[in-house]
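Just one protein chain is left out here, and the rest sit where they should.
Order of writing sets the chain letters: A and B. Residues in each chain are counted from 1.
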Amino acid sequence: MSDTPAFEPRIVAFFCNWCTYTAADLAGTARLTYAPNVRVVRIMCSGRLDPQFVVTALRQGADGVLIGGCHPGDCHYQEGNYKMLRRFHLLKRMLKQFGIDDQRVRLEWISASEGDKVQRVINEMVAQVRDLGPLALVGKPTPHPDASEKHAAA
Amino acid sequence: MNHLYYPGCSLKSTGRAYEESLLAVCATLGVGLTELQDWNCCGATSYMAIDEVKAFALAARNLALAEEQGKVGPGTPTVDLVAPCAACYLVLAKAQHCLEENKEVGGKITAALAAAQLQYTGRVVMRHPLDLFTNALGLDAIKAQVTKPLTGLKVACYYGCQIVRPYATFDDQYHPMTMDHLVTALGGTPVDWPLKTRCCGGSLTGTVQEVGLRMSYHLLKEARKRGADVLLTACPLCQFNLECYQDPMKALFPDHEPLPVLYFTQLMGLALGLERARLGLQRLFVPFRQPVGV
Partner (left out) sequence: MSETMQSAEPRVGVYVCHCGINIAAKVDIAAVVEFAKTLPYVIVVRDYKFMCSDPGQELLQQDIKELGLNRIVVASCSPLMHEATFRHATEAAGLNQFYFQMANIREHVSWVTADKALATRKSQALVSAAVRRVVLNEPLEHQKVPVKPNVLVVGGGIAGIHAALTLANAGKQVTLVEREPTIGGHMAKFDKTFPTLDCAACILTPKMSMVRSHPNITMLTYAEVVGVEGYVGNFTVKVKKKARYVHEELCVGCNECVEACVYKEGRFTDTFNEGLSKRKPVYMPFPQATPSVVLIDPESCIELKTGKCKKQCATACTRNAIDFTMTDEIVALEVGAIIIATGFQTFDATRIPQYGYGKFPNVYTSLEVERLVNASGPTGGEVQLRDGSTPKRVGIIHCVGSRDEKTNRHCSRVCCMYSLKLAHLIHERTDAEVYNLYIDMRTPGKGYEEFYDKLLKEGVNFIRGRAAEVTDWTVTPEEEGKLVIRAEDTLIGVVRRIPVDMVVLSVGLEAHADADEVRRLFNISCSKEGWFLERHPKLAPVSTFTDGIFIAGACQGPKDIPDTVAQAGAAVAEALALVDRGFVELEPNTAFITKELCSGCHTCIAMCPFSAIRYNKEAGVAEINPALCKGCGTCVAACPSGAAQQHLFTDEQIFQEIEGVLNYV
């Protein structure tokens, strides 16, 4: 490995249980390969997404955050995705004020049958954040000493 | 509306009437066409059969020139490149597809372009004039300018094989209708006939003439049988092949009755009230004498 490894973005995804998480499972069942940079946190509904989750993820070292919910009108809980959408717009405005490029936070409606969309969106987002480069926040924790390197090689 | 225009070799030679009528019609309809400077062979025909990479490289050079002259690139809007010859249109569209999807061939083409200080970034939209008129300009805009409607004229719309192949996406591949809709907009009556996309025999007429002639003969015969007064084409090879060989065809098939074969742009011009000479109608071997707009 070279001294300065190429930048690989770290992205945290919040997927709702009923549509997008299931779609990600479907992408797996269909063996649709995609970039490994995204880590999914399951929530029951995208309406559960507290803006603090996004801020915390960025604060803790994520270079981007992906949010996946049911298509408008399809929410398992009737309207959680709309509630989240309202917060999402406010959050994006706030992030901009913090000097965080709003392309780092992306919202996608992905239904349970759209495994291919999970693949496409993740690949697109990883490429996009890779182009943006690392999120340089003052006081951001340095990445955990990369013990995994050793384990992965083992 | 301003577009770049790629004539290809045919429109400067056997297909002169196609260029003449296309330019006249576009001028009347307010569609600006600027000829691509320093264009080269599209890569169709022999090149494509022998060396696909070289053929695509030739096509790609034209695409790169279009980006340069259309002043487009990554992140900008696209530029339309109009290719009236069906074969040029297809090979250019195919080259775009190849550059996008085939890493191996695409890489070679990109390298070839780079050697000539050129690059292509995917910002060109290929358009056949049928696509341009029916989809970009719209039939209502054309209808509004018709001064001599083709009332009573029965037209067999012949699409040929190229603009219904994969990568040509503006019309249904099995059942194209754009030309039929255009003829209707001009006031004419498209005849329902089943051979719209059947091979004209074009590439055989030069090699195994008898077979080529038989194929053309069947097309013309069926068009006549369905009551067509005229057959329209959207390809210079189809027009040349179907029109210029009607004498040897008659020798081989004595029941053959001559049928005028026009470019669809020539008929458009007539409906728009343009003079016959501006539309290259004097160049026809089988004259089209039927009065229009009476």
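One rule holds for everything that comes next: contacts are C-beta pairs under 8 Å (C-beta built on N, C-alpha and C of every residue); 3 or more make two chains touch, one makes a residue touch a chain.
Here the structure is a predicted model, which is why all the values come from computation and not from measurement.
Contacts of the undrawn chain with the visible chains, over the full complex, involve A, B. By the touch rule set out above, chain A reaches the unshown chain at residues 8, 10, 12, 17-19, 21-22, 24-25, 27-29, 31-34, 36-37, 39-45, 47-53, 56-57, 60-62, 73-74, 76-80, 83-84, 87, 111-114, 119, 143-144, 146-148, 151-154. Mapped onto chain B, the interface with the missing chain covers residues 172-175, 192-195, 218, 222.
By definition in this document, only the chains that are shown with their structure count from here on.
With centres defined as mean CA coordinates, chain B is found 48 Å away from chain A.
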